[in-house]
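Mind having a look at this structure? Questions to follow.
Missing here: one protein chain of the complex. Every other protein chain is in place.
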Amino acid sequence: MNTMATPAPSRQSRKIPDGAAPPSTTRVAVAGATGFTGQELLRLLSRHPAVTLTAATSSGATAARKLPALTRLWEGTITPLDADALVREADVVVMALPDQAAADLAPRLADRGLRVVDLSGAFRLRDAAARARWYPETHAVPPGVVYGLTEHARAAVSGARLVANPGCYPTAALLALVPLAQAKLLSPGADVIVDAKSGVSGAGKTATERTHFSEVHDSLSAYGVFGHRHNAEIEEGFGGPVTFTPHLLPIDRGILETIYVRVPPGTTEEHLGDIYERAYANETFVRLTGASLPEIKHVAHTNFCDIGWRVDPSGRVVLISVIDNLLKGASGQAVQNLNVMLGVDERLGLL
Amino acid sequence: MNTMATPAPSRQSRKIPDGAAPPSTTRVAVAGATGFTGQELLRLLSRHPAVTLTAATSSGATAARKLPALTRLWEGTITPLDADALVREADVVVMALPDQAAADLAPRLADRGLRVVDLSGAFRLRDAAARARWYPETHAVPPGVVYGLTEHARAAVSGARLVANPGCYPTAALLALVPLAQAKLLSPGADVIVDAKSGVSGAGKTATERTHFSEVHDSLSAYGVFGHRHNAEIEEGFGGPVTFTPHLLPIDRGILETIYVRVPPGTTEEHLGDIYERAYANETFVRLTGASLPEIKHVAHTNFCDIGWRVDPSGRVVLISVIDNLLKGASGQAVQNLNVMLGVDERLGLL
Amino acid sequence: MNTMATPAPSRQSRKIPDGAAPPSTTRVAVAGATGFTGQELLRLLSRHPAVTLTAATSSGATAARKLPALTRLWEGTITPLDADALVREADVVVMALPDQAAADLAPRLADRGLRVVDLSGAFRLRDAAARARWYPETHAVPPGVVYGLTEHARAAVSGARLVANPGCYPTAALLALVPLAQAKLLSPGADVIVDAKSGVSGAGKTATERTHFSEVHDSLSAYGVFGHRHNAEIEEGFGGPVTFTPHLLPIDRGILETIYVRVPPGTTEEHLGDIYERAYANETFVRLTGASLPEIKHVAHTNFCDIGWRVDPSGRVVLISVIDNLLKGASGQAVQNLNVMLGVDERLGLL
Partner (left out) sequence: MNTMATPAPSRQSRKIPDGAAPPSTTRVAVAGATGFTGQELLRLLSRHPAVTLTAATSSGATAARKLPALTRLWEGTITPLDADALVREADVVVMALPDQAAADLAPRLADRGLRVVDLSGAFRLRDAAARARWYPETHAVPPGVVYGLTEHARAAVSGARLVANPGCYPTAALLALVPLAQAKLLSPGADVIVDAKSGVSGAGKTATERTHFSEVHDSLSAYGVFGHRHNAEIEEGFGGPVTFTPHLLPIDRGILETIYVRVPPGTTEEHLGDIYERAYANETFVRLTGASLPEIKHVAHTNFCDIGWRVDPSGRVVLISVIDNLLKGASGQAVQNLNVMLGVDERLGLL
């Protein structure tokens, strides 16, 4: 994980100065606009002051059609996916496609000079063996790919041709873990456990037995134990083995991760606070709550990641990290990365 | 709607006297055992003291299989549907099948001497024109069919060959409306409106866009306005036109119906109370709450229908009727009807 | 209800032209900033481009304190309520106070030259007898009070000294009913029924038995039948008797109202569509869905009111009107009214 090479913008005022948006706007297209993350992208980009949303495509569309749910917000149409049209109509393409489709399309767009933010998993793993195991549909990784955990990769994102937007679970885990790892505070050899709980929108829009209301409501279940692709992504970003257990929560949006690490006995909560302050004091989208542990409701419908921590005298640490899986865990972070790529204020369209 | 011809059993004690169950038990099969109502039937019948659950079939099964969710409750197996086997193994078949399958199977079983409780809509409507419109898959209605709204059809159910178990919405509506209609209290010509709200289990187990968690959760929507088949069933049971609007609630089980009728100005809540007491004072499964309006949580996971009412001086009446759609609205009432058919205590297996 | 005297602004583009915000901003204070609607006001106003949020008060505060939930969004402090300070620090006060406190404070602020948007019920009813019955704490109504159902009162709001912001239930009901009433389409003497369902945030932030999670979750209940104060407000806005039954939904935010009226037999859905189009075609915040009935999820977290309708050949009409009770039903409409009062683009801070 890269350290921050570029300073974060000031976060003094929520109202962004007029000069923050460039005089002429960038043409942006959304490929895969009808899933949960695609819809969020349309909502965010349709009001983004530095961007013109020029196209929104869906592989399921056979003819142009309106989106009633976006009436008054975006009056454009969804069109069938057409790579040539994207090249003509857009400078940047934000892709919310299945892994296979993303693995195919992204290199073609990058070859033809477009910049891409890819929300799929196709290009997230740097390690070739891990990628071959978890994303066999990815046949080649184009040059200039950057893993876009914005707060830790700002400089690289700034010049990237293709940003691999992090997965939802890894975003919450790595924003909490990376500062402690970089500070070399974690006890070597001690277990790192990420017990993660996610809302159902993380499972996507397809109707399956698992997403049936009566299956999820009033319940909780673990899934993908020892076999979830985000485990590899967390381990690569963290730089070591991690036990990762995702659970399906009876809510629509939001992730809470309870993370167990060990630090030297006697380490205080203040000490951890100093480390997190150094990492995030100037970051708009990471909020530190200390011993007041954060809750999903505080970040739902926002691009924030809230992080809290508790330590006991033995050095047992419990970290809590929460995000909205569709925003900071997907479309919000994608727009944040887009802003960095365009050199505009990182908060545009997100506050 | 028939008036009660047979008195309801005493409800003095929840503990049912030992003599209530006959010395030898009846062999009962469940056809369609893997849907929501089928599962409830297995739960109810597996602990029923007067019944032996001899078979449970599913048209989707290709070989016998266990149901892990029923471990320790029922250790039998689900087998492929086979009418001949049902005839050999059962005296009574409770059918929780789609309308088409029920329309085909029920007459065949009845012809071969079995008694049937049918939870589908295939045989609920007496009016041939209405049935042809709403249930075109029903080609013939065997003799001896009884519409089994238990509290109002006990004598007929007792001798029935085939009981058409009422729909969930009609059960809640008719238990509230029939006593007022029989008492001739309703103002002629005034609108009767049933604004109904149901949990998602009423939509069945199939995964569709409409039953996706993210679609239902945190929302409410009306559906089937002017076109729901239960409207015809309510009108037939009530004996007049009814405006019926169902809504999909973000809960799993339970129905609340808010029913608007008019009575002569000056009619009091006490007067309505007298009418309901006459109808239901001796009924175990209908509870009257008067002006303390009932809530879904009071009846969820039970076979009760709770009914409350308010009247204003102009004669405007608001009735609230609540049931658990899978129990009193389906499988619970089916077992209640089964008990009546067998001549055993109506409460067996239900309290 | 007034007809629209001032044309609605164009809704062609979600991106509001730069000139829409005046060069110098208005100083706005929020009185009652810690309840659900107060928090929404802080969220909305802290990013409003034409407003400076100069004060936020709470009668419960004994000293200035920060709001952690608004970190990065609003870095101001909550201070104890102090009318003199409000007069010094604000040009307009938006009040989210209990009725009693609002009845006391609003006239004092208006007397001293401030303009006020009042979210309480204290000044909503024009009829003195009705007000004395439902809002006995209101001792006097200052001159210049306007009932602020924005789409139907724009001209009056524009010059108002004190805007009585409509209640949540009346907003959804009246936006659907007023166009039909104004078109004189409703059958005289026929019942008008508003069957309303609201999320729990409408009951306020105080912890009571009724707002306990275990009481509300998985349930539905009617309350306030024949005795809810919003009934009088709906009847005054509509101009006739209305049967109103509110229900408590197991969701946090959102209202759906199912409204039953009668029109002359043969009236078509297209005819109703023409009437609604005339009323709302140029309105940003009212969206017409026709026979595709709207759902709460489409308006949650927005300032929209979505209205749909169905008609049968007999003239029975079912209207569905949905809003977010905390936005279009409270704080969103308050900001919309504030925009009208300030003469700025009505959409500022709301899209």
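Brief remarks follow.
As written, the chains take the letters A, B and C, and residue 1 is the first residue of each chain.
Going forward, a contact is a pair of C-beta atoms (placed from the backbone, for glycine too) under 8 Å apart; a residue touches a chain by one contact, two chains touch by 3 or more.
Here the structure is a predicted model, which means the values were calculated and not measured.
Considering the entire complex, the omitted chain makes contact with A, B, C. From the options A:D82, A:D127, A:D218 or A:D274, the residue with contact to the unseen chain in the full assembly is A:D218. One of B:S58, B:S120 or B:T284 touches the chain omitted from the figure, and that residue is B:T284. Note on the undisplayed chain: of the listed residues A:I234, A:A300, A:A334 or A:L348, the one touching it is A:A300.
Checked against the full complex, the one of A:Q100, A:T258 or A:N282 touching the unshown chain is A:T258.
Listed residues C:R88, C:R112, C:R126 or C:H212: the one in touch with the omitted chain is C:H212. Although one chain is not displayed, its contacts with subunit A can still be listed: residues 190-191, 193, 195, 197, 215, 218-223, 225-226, 243, 245, 247, 249-254, 256, 258, 260, 262, 293-297, 300, 310, 312, 316, 318, 320. Contact residues of subunit C toward the unshown chain are 36, 200-201, 205, 207-209, 211-218, 250-252. In the full complex, subunit B touches the hidden chain at residues 11, 14-15, 46-47, 49, 68-69, 71-74, 218, 284-285, 287, 289, 292, 298, 301, 304, 351.
Assume only the chains that are shown with their structure count from here on.
If touching chains are joined by edges, the resulting network of the protein chains shown connects every chain directly with every other.
The rotation relating subunit A to subunit C, fitted on Cα atoms, comes to 180°, given as a multiple of 5. Centre-to-centre separation between subunit A and subunit C, using Cα means, comes to 35 Å.
For this pair, subunit B with subunit C, the centres built from the Cα atoms lie 41 Å apart. Those residues of subunit B in touch with two or more other chains are numbered 215, 218, 250-252.
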